[in-house]
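Only a single protein chain was left out; the remaining protein chains are all shown in position.
And then subunit A:
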């Protein structure tokens, strides 16, 4: 990594990442990169290993083998530097319902070492951006599911991460909120953030620059949505995904 100039280097790198739970191999050597300004959709049915992968990417535990690098920092050996460069929206909501939107964001800002004077202006900026500035002092409990997710996105952006990880972020949202969230993330992509968007919903992957299909702990294929479709000979990304993950003989890794 250090031998590559930063501008062309991938922001997020996974190299032969493996993880087992006892005899159960959850990840069997997963490799892919996400470049700055790239939106990569990680598609996989339930049980594909996406959640395990996210736990490794967020340093919640370490891989048995292989490595994860964020902006060149190895997650296992220099987790503090690596974690400082990523923003995460977890699948499960991680907001304090009884605290205000601002208090939730402030908690995160302090954990990231952003002093209050600085975080006050950042919190206003980011709430303006997602259209929730009027709710700044409202308790999170009073917000809709879609708005709670937006607050979590806002929180993930407070420390200006180079990599944004979205783990099944649209689960439980209505179609309009899903679309809004996706649009927000696409705008971030255009600002140069590297985005890893994990989902089992194929339509969300249509907007991606690149799709990686994960199944039973292995990368089945990767490429642009059009390439994945062409590769499988299917008529759409949805049928390509079904074909790849339904047990019909899959082609060799692309």
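Here is the rule we use: contacts are C-beta pairs under 8 Å (C-beta built on N, C-alpha and C of every residue); 3 or more make two chains touch, one makes a residue touch a chain; residues count from 1.
Everything that follows uses one rule, which is that contacts and distances are computed from a predicted model.
Per its UniProt record, the hidden chain corresponds to "Transport permease protein" from the list "HPr-rel-A system PqqD family peptide chaperone", "Nitrite/sulfite reductase", "Transport permease protein" or "Cytochrome bd-I ubiquinol oxidase subunit 2 apoprotein". Per the touch definition above, the residue from A:88, A:101 or A:157 contacting the chain not shown is A:88.
Across the interface with the omitted chain, subunit A contributes residues 19, 21, 24, 26-27, 46-52, 55, 58-62, 76, 79-81, 83-84, 86, 88, 90, 92-94, 96, 98-99, 103, 106-108, 110-115, 217.
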